[in-house]
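Below you will find the structure I want to go over with you.
A single protein chain has been omitted; all remaining protein chains appear in their positions.
The block that comes next holds subunit A.
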Amino acid sequence: MASDSDLSCTGLVRRFSGHAAVDHVSLNVPAGTFFSILGPSGCGKTTLLRMLAGFDKPDQGDIYIRGQRMNDVPPNRRPVNMVFQHLALFPTMSVGDNIGYGLKRQKVPLAERRKRIAEVLEQVGLPGLEGRNPQQLSGGQRQRVALARCLVLKPTLLLLDEPLGALDLKLREQMKVELKHLQKAFGTTFVYITHDQSEAMVMSDQVAVMKDGRFDQVAPPEALYREPATPFVAGFVGDNNRISGDLVAVQGELAEIRLDDGSLVRGRIASDDLETGGRVDLFIRPESLVLAGDALNSGYSGMDACIRSTLFDGANSRVEAEGAGNNTLYARLPQDGSAPRFNENATVRLAWDPALARVFGARI
């Protein structure tokens, strides 16, 4: 085991009555990084996290934390702490006692304990709230207390189980940024699980996209967005348009595809199992779809689409259009408001740079 790796797992398997909730997952988290596991609900991410915390045992595979094998170490002896989905602050204790609980278990003397509680509360931006009851705090404050309760113990690894899920949107956006800053400030390795791709993208150094108990792809957020390794990642991470067609020809990096309405378009090949004549899916990001007037770049592919509606959402405004084969497509509108107003049912030409579109073999 490399010594700069805080967490490494090899071939983890956890089965529940025959069904593998976690299926041969291996991962390696370098020290001091923010690692997210992103997946839809039921993909096994919570099971994986519970195994890391020690609440569940893998049927196969090993968990190493800083090179130490953890499989048979009970949760209270692991250098790992967890922020629970619903925070699990002890309602019968004050904020100070909640944070002091772990320190008390480490036999830290009272005076030192007081000092460290005050320190950590200061660090998470809640100075002087020791005497409050958790019930008296707002959602965001409780969040910070839950973090402080773990961080005060200086764990090697902090596990976070979708802790932002219960917050309202505005606060969630704020906490996302704050969590990232706190992670940097404390230098603790975070393992964060979420089904919200925006949370994972904003905060993480590395994101693992999980599906049916396996990792589809592990990459930094930008790579995940720009170079998805599987059609699932392409569809799950960020918005994407999917258009189906038949593969006609392969020209170097690019594939030529005949859409269901007969038009020929091109996109970059993203998987190596493509066969000429087979079904393929073409993924294009909304921001890569250009509403083409007459000034059309000759290298671009394009298709005609019928405007359904304009969805105004500030910088994220889009048009909804219906393309070949009744596909619903979304195209990002220019952010400077220079887009013309579209009439419903007007026909426009949507074009894209083939290098920005991804072609995968269609899933059957």
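Here, a residue touches a chain if its C-beta (ideal position, glycine included) is under 8 Å from a C-beta of that chain, and two chains touch if they have at least 3 such contacts; residues count from 1.
The definition used in the following text is that contacts and distances are computed from a predicted model.
UniProt lists the omitted chain of the complex under the protein name "ABC transporter permease" (options: "Sarcosine oxidase subunit beta family protein", "Spore germination protein YndE", "ABC transporter permease" or "MaoC family dehydratase"). Screening A:92, A:135, A:298 or A:347 for touch with the missing chain picks out A:92.
Among A:51, A:153, A:307 or A:324, the one in contact with the hidden chain is A:153. Remark: the omitted chain is touched by one listed residue; of A:82, A:167, A:191 or A:305 this is A:82. Looking at subunit A, the residues touching the absent chain are 53-55, 74-77, 80-82, 84-86, 88, 90-93, 101-102, 105-106, 149-150, 153.
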